[in-house]
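One chain of protein is taken out of this complex; the other chains stay put.
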Amino acid sequence: MEAASIAAPARRPLDPVVQFLQQYGLIILLAAMPLYYGIHDLAADGSLTRLGNNLVAGVSSGAIWALIALGYTLVYGIIELINFAHGEIFMIGSFTAFELWSITFGLTPESAVAAIVGGLLVTLILTMITTGVLNVMIERVAYRPLRNAPKLAPLITAVGFSFILQNVGLLWQGSSQRSIPDLIDSGAAFLTIGGVEIERKDVLAVAVTVPLVLLLTTFIARSRLGKAMRATAQDPEAARLMGINVNTTISLTFLLGGLLAGAAGLIYALYQTNLWYFQGFQAGLIAFTAAVMGGIGNLRGAVLGGFIIGIISELATNRIGNDWVPVVVFSYLILIMVFRPRGLIGEETREAG
Amino acid sequence: MEASEAVDRPPAGDGPQDDILVADSVSKIFGGLVAVDDVSFVVPRHSIVSIIGPNGAGKTTFFNMLTGLYRPNTGAIAFNGQDITRVRPDKIMAQGLARTFQNIRLFGTMSAVENVQVALHSRTKAGVFRSMVRTPGVIREERESREKAHAVLKYVGLRESVFEDMSRNLSYGDQRRLEVARALVSDPSLLLLDEPTAGMNPQESAQLTDFMQQVREERSLTILLIEHDMKVVMGVSERITVLDHGEKIAEGSPQEVRENERVVEAYLGKQS
Partner (left out) sequence: MTVEAPPRGPTPQSGVGGVVESWRRLRRMRYFGLIAGALTIGLAALIPVTAFGSTSKELDVAIYAVTYVMFALGLNIVVGFAGLLDLGYVAFYATGAYTVGWFASDHFSAVNGGQAVNFGAETFLTQGIHLNFLLIVLIAMVISAIAGAIIGFPTLRLRGDYIAIVTLAFGEIATVLARNGADIKIGEYALTGGPTAIAPIDQLKLPFLTAFDSATDIRPYYLVGLGMAVIMLLVSFALRESRLGRAWIAIREDEVAAASMGVPTVRTKLLSYATGAAMGGAAGAFLGFYVPAIGANQFQFFFSILILSMVILGGLGSIWGVVAGAISLAVIDRYLLRETLKPVPEKLGLDFSTTEIQFGVYGFLLVIMMVLRPEGLFPERRRKVEMTQGEGTDETVFEASA
């Protein structure tokens, strides 16, 4: 029996346009902001210095977002759940760091350089441990018991924890934003290239983030535990059958995410010289946008997304106004979700929808 | 607010040569995997046709393309003469193509009656505003939909005492019956059954076979099956198409297919 041939459906004239938009639309939207302001600057006073400063600040603040985004992406990669409380872990990290360096170690902007550096290193380690352990605890209490419940349940539990932690922050440092002493004179210029200032805080952010990210990626790529993580992320059942302890692996993932969030918290406290119990909520959403932009589940994507979001939010802060940053960033988030949920370098995996 | 989705269907059959479903060079590729490879396929009106093949041959993927759940990478599909290649599943269903699932996909916490009523969505039109105030028209439509649901549930042999039970609490056999009832209630012209006898004993399979033929006669249906049970396939099909690794490797009457070397190889090869 022959198949009667049917006229092939007419290719709608807009198809190639839609395809092009899906491939490159996001990149165009992202590049639009720096390009626009670059052209605007050149037209206004012929100098790209301001843009350069924006980009530098963007990259360094992006480092903070990258660290937090990595936490989101690691967890999502392994249990397909968004850790709603992750932003609050970051906030607790900031608070803990400040508490440690200012009260426990009594560091002030007048302390000796060696004391500051040494003290901060110890603070970093202690903070990271605290937040790492906190994240693991949350997994044990909120996520593990509900692993077989409908996805709604752990989500809501995480929101609950996020609130509890916010309250802890509120009781700890008060309900309004609190300025803290600038321990390292973060705004001081470290280096100036072609009129563009690279400040101490920029160096700090990059100097802490880069080694941590390298350590993390090496750990995941080379170590046995790292392999276990990747295997569990791909196929938990198969991993279990191969003898991998899935529970421990998941806890380890949360630990790593928590460690990074703690580091981000410390950098943030030194960088912004400002603490607020609500900072985790906003940071969480922004970092999540970064993770999704890069491609959820993808480590390199999280880092890339972090830097991109850093640049965008820095441009928004500097050019439009601090108040509007959330609107700009969240609009990008929504656009990504609609047009390219798999992000810039994510694969079309079963998750991102 | 919502107009009825029912599309006017062309009159049933212009004659014995009319094909209700035509698939032309259809392929589906997932990432690097070619699940369905350039398959062309027709279903003559009022026939009972089967698709068979070893596990992983691409049969359910093919079904999913017919019902609009997957979009084919190449090729086109026409139902009752109308192109449905990229049409949404709910629209295809409204045009008269109904299906059951391989793994039963009932709405577990809804009752049997409610499950069937959902399948009447495209045949009813109570919109949000009229539903809120429960106009006489809405009340009447609800009553009629319940009556239709009851009727088709009886038709497939479900006992009335379980009509209001949560469907996940029904016996396996009853759940299968409910799946078929859901597919029948909207008065489709083509019924797709994905492994309807899975988990059934020979007695139940024979009952289902008779039922298929009965339904085909009484409701002027065309039936397309995916099946593994060879007895059922050979017994009820007028024509069989064989898929293996996504390709069509044979097609013809039960007799022809049974004797086809490639088919035997495909199955035996898997059984070694």
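First chain written, first letter: the chains are A and B, and each begins at residue 1.
What we mean here is this: a contact is a pair of C-beta atoms (placed from the backbone, for glycine too) under 8 Å apart; a residue touches a chain by one contact, two chains touch by 3 or more.
Owing to the predicted nature of the structure, the values given are computational and were not obtained by experimental measurement.
> Which visible chains touch the chain that is not shown?
A, B
> Which of these, A:26, A:155 or A:283, touches the one chain of the complex that we don't see?
Counting the whole complex, the residue in contact with the absent chain is A:155.
> Given the contact definition stated above, which residue among B:25, B:74, B:102 or B:122 touches the chain not shown here?
Among B:25, B:74, B:102 or B:122, only B:122 touches the chain that is not shown.
> Which residues does chain B use to touch the chain missing from this display?
Those residues of chain B that touch the unshown chain are 2, 5, 64, 67-71, 88-91, 93-94, 99, 101, 105-110, 114, 117-124, 126-128, 131-134, 138, 141-142, 145, 164-166, 168, 182, 186.
> Write the list of chain A residues that the hidden chain touches.
Touch with the absent chain occurs at residues 81-82, 84, 141-142, 145-146, 148-157, 159-168, 170-171, 175, 281, 285, 288-289, 323-324, 326-327, 330-331, 333-334, 337-338, 341, 348, 350, 352-353.
The rule is simple: only the chains that are shown with their structure count from here on.
> Per the centroid of Cα atoms for each chain, what is the distance between chain A and chain B, given in Å?
The mean C-alpha positions of chain A and chain B differ by 47 Å.
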